[in-house]
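One chain of protein is taken out of this complex; the other chains stay put.
Up next is chain A:
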Amino acid sequence: MSTRTYKKFEASDSGDIPDKMTIYQDCMNQFNESPVNSKRCRTLLSRLLRLLANGETFTESEATALFFSVSKLFQHQNDSLRQLVYLAIKELSKISQDVLMATSSIMKDVQNGSDLIKPNAIRSLTVVLDETTAFSAERLLKSAMVSKHPTISSAAIATCYNLLPVSEQTIKRFSNEAQEAIVDLKYFPQDPSNTEFYPNSTFITQYHALGLIYELKKNDKMALLKLVNQFAGNNSIKSQIAKVQLVKIVSELVNKDPQLFTQFQPLFNNWLGNKFESIQLETAKLITNFHATHPRLVAPQLFSIAIATLQNLLSVPRVATRFSALRILNRLSMVTPDHVAVCNPELESLINDSNRNISTYAITILLKTGTAKNISSLISTITKFIHEVSDDFKIIIIDAVRTLSLNFPQEWKSILNFLIDVLKNGEGGFKFKNNIVEAIIDVVAFVPQSKEMALENLCDFIEDCEFNEILVRVLHLLGKEGPTASNPSLYVRHIYNRVVLENSIIRSASVIALSKFAISKNDTSLRESIVSLLKRIANDKDDEVRDRATIALKFIDTSTANEPTSSLADELIHPTSAYDLASLESKLSSYLSENNDSFKTPFDVTNIRKYSDDELKAINLKRKQEQLQKGTFENGMESSPKMAKKSDNKYGKRIDSDTYSSPNIDEQQQELLDTKYSDELLSMAEFQNFGKLVNSSKIVALTEPEAEFVVRGIKHIFKDHVVFQFNITNTLTDVALDNVVVSCNPEEPEESQLQELFIIPIERLLPSAEASCYIAYSKTEDVVTESFLNTITFTTKELDPQTNEPFEADEGFQDEYEIDTLYLSTGDYIKSSFIGNFTATFDELPNEEVAVYNIQESITLQEVVDKLITSTSCLPLENTQFVHSDTNSHILKLFGKSALNGSKVALVIKLIKSSKGIALKAQGKAENATLCSDLVNNLI
């Protein structure tokens, strides 16, 4: 259903929408009449507006005709008619280009109109003025801004605000008037008859004026600081919304310059005790968000006051306040659950809140702040609760439980029991059930002990499941995990039941699952029974099912016959690795679009990266962890810099684009970029004989992001070679760099085990372009770790702005630019990998190495942990990547595999923070002794 028909459908409940063409005709007739019947025209205009508000549109010519007929209503002096005329002009301006014809008439009303229509007239100036005409309205707008009437003043300020992108030059001259409007408290003209019932002012003008001032000065830090100092401390700002905005301005200031935070701390204290809940909320949000990014700058005391404020807000009567406080706490609970734990009593009482949004949030927070001790009791609480809420909330809860299973693997039993209970007994649609099944699949993947119990219950579930998609997923999981379980024949029975009872889609999925049991289990009797089952299925009435059964039988045949092809069959039935889907997709689409010889050359799949099962799990887990963290961070940022989002969309967007201008590559893009770089590298002739690309490092920044030439390095490891890729971005506007070469010098040239082979320079780097310079080395040993001092040398040439080519006579001049050191470390030879049972694996690994470090710098444990994870490129396991902020010690568990030969390496790193710094004891165990000692001894 399209939006339009949907809207029609929706409106049919709320009364009939008038027919578009009837309205159009009526408008044209009535408005052109002379004299104008103001009452009838008003009715018609409101019907027209209703039509437009319902999403109806007119063609440009219709809208133009309408506009001109509407403009004729200016001849009538009725104020209420005029108000509607302005509304109509604003609406029609979106379609018709000719609204400037109303300019003179509007300006006349702004000047001489009654107080009733002035605000409308001023606001409609927004749509009729352009850069050239804005100038002529300057005097009018200025005098309206300083008007004593709050509505007129607000209208003028809002109009200036919206005109800013249209005519910056004019509006820039308004800052004095805007400043005046903040200070000036405006009251509605006294009307003795109703003063008792109406407030004599909302002071909303202050909010609008503050917004305009901010827009005018947003790039001037000192001016903003002055603004904040002028208004934050005293009571000159009466409007609640304006105050909230002031908090947001401070939030932006401290996010741009974190050092300012300390100086604002007394102010924050003051704001947290403000009488308005919204200001308390906004301030608490600011502090907690800032804490997430700059934990060291927030005084612990202030932070706990912020939490206490939120805690108090949890029990206020106003629903919206409770909800907002919960949202902030929820975000916080993902990063520092221990801090939120103090609110648990309030949260627990909110579980029974009559507002389901609130109770759901309360539960998800509790799930996150839960400790190993109270998890099971929490789960029993939600078991009762979950059946009472709607599907959407159920899904939120399931997601929370799902992350719980990642954080508390040892609690798998109660978690799984809960999931199974909801799966079997919960009422809900496809999305809900699918989420539960996904959660269970997660538990199975990351907590191996849970496998049997989960599979058995899933078997029960599929006996009575109405969703094909879920059935197929479960069957796939059974086929993948079932054969290695202790009693595979149990699953075979369940799967075969599906073959007998279900439709063809499920039957074909079952066939594949069955065949996996036959091949991977060395149990001849089981295999024989499966073969006989498959033979029966080979007579199925559906083509697909028959085909699959036949091919499965063939595979089983070859794999039992011990022929050379048997491994191939094994591989097909039970794949041990999966392709990197992103790169497979991009390769396939480029294959399709190139189409050199009408697809005679088959698609070459060998270049695409493959991931083994464990690697895939590691990637998934990492992504989930990062999502969790990033989700927290970004959500946290979301509302702070985008001010006044509620009042004005344009506003929000504009600030948004400014604050986020810094490069912010997200995870997905990062991966695509990785693939792109390795593709580019492998496609270059120079690197053809280097063999398979073993590993590529993350992108390392080698300059400040705001440097003139931004350089980022990537280390590519081959079996006998190393290639450094330097991506250089020229940020200058009118200078090209010719013959850009990065010279890399080992810090200790005598001991270097790397032999430089060749350099591929960048011939010409145009302004704001990015290009790569490569340096190739051959290495003598498997693992070589060294650090390199790097300098870029290049010839700068000024560009002719006309042709974008260098001036002919310009010979340019040689220049050098030093960039940061590039470290080739052991971590570059390691790929993160997942292991279900870390402790057991750690004990089993043969070679051990221990090293102790002392870190003198004053950094937090979390920062050390983050650094360790990046430098080792291992995967943190058992949720040890988060450091509880109130402890002084931490144990980090890391696991990875050598990129060269796949040998396992595991690390247990114990950290203790004392007044002298951080002491760090790393215990590494690995299959390969050298790798182990290299890694452990080069941690920092």
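Convention: contacts are C-beta pairs under 8 Å (C-beta built on N, C-alpha and C of every residue); 3 or more make two chains touch, one makes a residue touch a chain; residues count from 1.
We adopt the following convention: contacts and distances are computed from a predicted model.
A single chain of the complex does not appear, and UniProt lists its protein name as "ADP-ribosylation factor-like protein 1", one of "GTP-binding protein", "ADP-ribosylation factor-like protein 1", "tRNA (adenine(58)-N(1))-methyltransferase catalytic subunit TRMT61A" or "Anaphase-promoting complex subunit 2".
The chain not shown here is touched by just one of A:34, A:234, A:486 or A:593, and that residue is A:34.
When the full complex is taken into account, the listed residue touching the unshown chain is A:72, out of A:72, A:764 or A:884. Only one of the listed residues, A:136, A:595 or A:821, touches the absent chain: A:136.
Note that of A:100, A:616, A:771 or A:940, the residue touching the chain absent from this view is A:100. For chain A, the list of residues touching the undisplayed chain reads 32, 34-35, 68, 71-72, 74-75, 77, 98, 100-106, 108, 133, 136.
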